[in-house]
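A single protein chain has been omitted from the complex, and every remaining protein chain is retained in its original position.
Going in written order, the chains are labelled A, B and C, and every chain counts its residues from 1.
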Amino acid sequence: MAARNATRNASRNTSKRATRNNSDAYVRMYRQMVRIRAFEDNANQLYLSAKMPGLTHMYSGQEAVAVGICEALEDSDNITSTHRGHGHCVAKGAEFKQMFCELLGKEEGYCRGKGGSMHIADQSHGNLGANAIVGGSMGIATGAALTAKRLNTGNVAVCFFGDGATAQGLWYEVMNMAALWKLPVIYACENNGYSEYTKTEEIAAGSITARAEAFGIEAFEVDGQDVLAVNDLTTKLVARARKGEGPFFMNLSTYRYHGHHVGDINRDYYRSKDEEAEWKDKRDPITNFGKWLEDEKIMTAEELVALNDEVRADAEAAVQYALEAKYPDGSEVTMHVFHEPA
Amino acid sequence: MAARNATRNASRNTSKRATRNNSDAYVRMYRQMVRIRAFEDNANQLYLSAKMPGLTHMYSGQEAVAVGICEALEDSDNITSTHRGHGHCVAKGAEFKQMFCELLGKEEGYCRGKGGSMHIADQSHGNLGANAIVGGSMGIATGAALTAKRLNTGNVAVCFFGDGATAQGLWYEVMNMAALWKLPVIYACENNGYSEYTKTEEIAAGSITARAEAFGIEAFEVDGQDVLAVNDLTTKLVARARKGEGPFFMNLSTYRYHGHHVGDINRDYYRSKDEEAEWKDKRDPITNFGKWLEDEKIMTAEELVALNDEVRADAEAAVQYALEAKYPDGSEVTMHVFHEPA
Amino acid sequence: MREITLSKAVNEAIAEEMRRDDTVFLMGEDVAEAGTPFKVLSGLVEEFGTERVIDTPISEPGFVGMAVGAAMTGSRPIVDLMFGDFLFLVMDQLCNQAAKTSYMSGGKLNVPMVLRTNLGATRRSAAQHSQSLHALVAHIPGLKVALPSSAFEAKGLMKTAIRDENPVVIFEDKLMYNDKAPVPEEEFLLPFGQANIVRQGRDVTLVATSSMVQVCQKAAELLEKDGISAEIVDPRTIVPLDEDTILDSVRKTSRAVVVDEGHQSFGVTAEIASRIGEKAFYHLDAPVQRMGAMDVPVPFSPALEDLTVPTPEAVAERAGMICRGELVHAA
Partner (left out) sequence: MREITLSKAVNEAIAEEMRRDDTVFLMGEDVAEAGTPFKVLSGLVEEFGTERVIDTPISEPGFVGMAVGAAMTGSRPIVDLMFGDFLFLVMDQLCNQAAKTSYMSGGKLNVPMVLRTNLGATRRSAAQHSQSLHALVAHIPGLKVALPSSAFEAKGLMKTAIRDENPVVIFEDKLMYNDKAPVPEEEFLLPFGQANIVRQGRDVTLVATSSMVQVCQKAAELLEKDGISAEIVDPRTIVPLDEDTILDSVRKTSRAVVVDEGHQSFGVTAEIASRIGEKAFYHLDAPVQRMGAMDVPVPFSPALEDLTVPTPEAVAERAGMICRGELVHAA
């Protein structure tokens, strides 16, 4: 079985021509991508100005992946996320306020400040959480799909992970079981070319796509900077997974604009400024999709600017709110170690 | 890359016609297979007559795999073995006496009685040990190959494991590194169709061979009941591995005659008597190779019988010796927790 | 009361809970037709089908991870880990994921799963199939740890474990599967964090877990002959730990020996002994004694293996010594 190349540049495909019906969906996708970018720009600032504690990893550049996929899902569908998880969280429906509160360790955060950037979760929208163990959520996503199948909920689970995470043996174990039991899970590899400070080609032998295929899993390679291509493919796969035709694998080529984490500033020794510029200037998922929306007359240039401004204002207000919000009371430190029935 | 099918029935191939030069090697292979069978028959008896403690797993039926491979190796080459490890140990050059002593927990055993059947090791012949963790030695074999490459010893490492062990994520992790670094390691999957009481096809999705290939590893499928086919292929791969062309993968089809472990007597619920009979009657590696030796006039029928008798007598003498040998002194219980320089 | 084996007790507990709650399911290697190598689960697949009694590949990290995800989304998985020694393979999914999910999510998510596995040496199974690793999981906040010491506890604790909202690791003694004990026909559950006073005594408290309860019962009989009255306390769960019952007993007897089959150093005996040493300090007439397994990998040879775990004779001897004040000079 050869990997299917989901049409590159699907956005320029006539079948994608805007109609009254889906233009709302397009605007929403655009907005969600802008929301992620705005969230990250603020998070980065918070960190650089020493207002945010800990470690964090920016999602900027990869927005089309999270949004293209999550817009094909229902709230009740599950996702699992990664150390680079803000984008998935926003895309799956989370609110800025609770997210910034979480990043700052405040009581109103999604996890009451206990999780922080690397563990942000949003159960209300099916996000089972970011994970600071690379590959650590592969079993969780597959298990969510097992619940879906066993209890017949009709839900699908999407497991986000990076190209570097394909080096974790866990993935092969769960792919095998997902394939054997036809579980409704989609493995979405956000292939941004790097694991920390190392090019993935130096640490991945053979073909990542072929690895999934060897387990009898249908695999797809798709341009992760093209939100419509991603959304299109995901929509089809989700429908098929709900019918019991899963699991599936998607290898999404994409790029992270910032360093591996916010402190990774001097990157010359592992990737060139030219390479970064190339991706940012020519392949930015937001800029390109914005242009398409204009070309297709779904939004005007002014509307695009207004939307951006509105989202940025939202984000800044949320930051302000979070900065002023209160920390959890010290007594919370021993709460939630064990879960008590409500 | 499609898996290469090493010529099935290579033993009937004219290129395998016996010559004065290699007839010694053929006789040796035959003898080694008979030695394994004799060892196992005695071990089985010891267990059934309650003279042998613990758990043990019989290698009978798979002799051509261990012998075909180990006869292509030097003493200094390493192997790692499994819970079903007696065959590998004999094939790599171990003596009956120390082996039976080990199985009975006696002081003269290869591991001074501390390892037993599931941990038998024979460092003097490069056998890094059996392993009671399924897949547990995959890293060890690959690491031995790393030493070989780094210290330029010219050695090769062979990692024996069962089809069931391919479900362990560890394998994928080490295959990736072996492929990236071109390590001289050969992964030898003894595909006997079962993991304990379950048919492997029920617990392995897709293709095991394709899984190795997806890492860019050259893979081969070979008849594991044909000692010459196995030996031929291994000889070639070992030579190539020594030149830095490794790693390689071999999927060897074979069969275990006994139950999963010695206590597994009623097997009807997971495999049929007919299936067992088919393998034992038509595909026995020893019977078939014996016939070939006769046909090729390398050994006469009488010589075959004599060899069998001699080996059986050796085995029984070793059993007797081991039964009478002494247990380690109680003071040894705290020895060897830590290794002290000699 | 009828007597059943520990094996049957576990089987009954699981079957009852599976009948009661559709979200409960079982997964592990050879749990279905084969009913596990120990035959503990025989018959369950016939009643509940392969959808709820799931044979897995030999992928311990994988299926434990899947259980975590299944538990987070409304299932109640029971995972069968064939040997306690394989815990080392699943520590990441168990300790970094399952144990921390409730806390990291501020209580928004939880992982109601049971990991059933075993402990116990002297079965000639050598270093990788004989370990008693319960201290390791007990060290990790977020996991509960149950150590049934008979068929009665095995049933009652298993049912409680399945209904718990948290990850519970339950260790059965693999040498005890065929041991019978009285177990009521009617349904019952045993609460976590409630120790059992197995035997009343005046002179010394033997705190014993799992396999060591039987050992201490025999030790108590030996001591009886020497006129020493031993009280035996079985914590039943070490997380949560019923410190009060242990301390009350020691305050009464003024002497304690803590006996557990895990390795002695950095193990369960250290935790319990140090709590007694701290919280019953002014009641102690003698230093608290610890008796764990030797700090050596479990050797295969019968001649060596039997030396590594506490025996009734050794426990009786040690308890006798502190009762007779013979260990004064050592401390």
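In the analysis below, a residue touches a chain if its C-beta (ideal position, glycine included) is under 8 Å from a C-beta of that chain, and two chains touch if they have at least 3 such contacts.
These numbers come from a predicted model, not from an experiment.
> May I ask which residue of C:Val10, C:Leu81, C:Ala99 or C:Ala195 touches the chain that does not appear here?
C:Ala99
> Of A:Ile133, A:Leu151 or A:Leu323, which residue touches the hidden chain?
A:Ile133
> Considering the whole complex, which of A:Gln168, A:Ser207, A:Thr234 or A:Thr254 touches the chain not shown?
Here the residue in touch with the unshown chain is A:Gln168.
> Go through chain C and note every residue touching the omitted chain.
These residues touch the chain not displayed: 85-89, 91-92, 94-96, 99-100, 103-104, 126-128, 135-136, 138-142, 238-239, 241, 262-263, 265-271, 273-274, 277-284, 286-290, 294-297, 299, 328, 330-331.
> In the complete complex, which positions of chain B touch the hidden chain?
78, 80, 109-115, 119, 121, 123, 128-129, 131, 133, 136-148, 150-151, 153, 155, 157, 169-170, 173-174, 176-177, 180, 335-341
> Even though one chain is hidden, which residues of chain A still touch it in the full complex?
Chain A touches the chain not shown through residues 53-55, 105-106, 111-119, 131-136, 164-165, 167-169, 195-198, 202-204, 269-270, 327-328, 330, 332-334, 337.
In the analysis below, only the chains that are shown with their structure count from here on.
> Could you pull out the chain whose C-alpha mean position is farthest off from that of chain C?
A
> Can you work out the whole-Å distance between the CA centroids of chain A and chain B?
So the centre of chain A lies 46 Å away from the centre of chain B.
> So, what's the distance in Å between the C-alpha centres of chain C and chain A?
41
> Centroid from C-alpha atoms only, then distance chain B to chain C, rounded to Å. What do you get?
37
> Pull out every residue in chain C that's touching 2 or more other chains.
56-57, 59, 61-62
> Find every residue in chain A that makes contact with two or more other chains and list them.
169-170, 173, 176-177, 180
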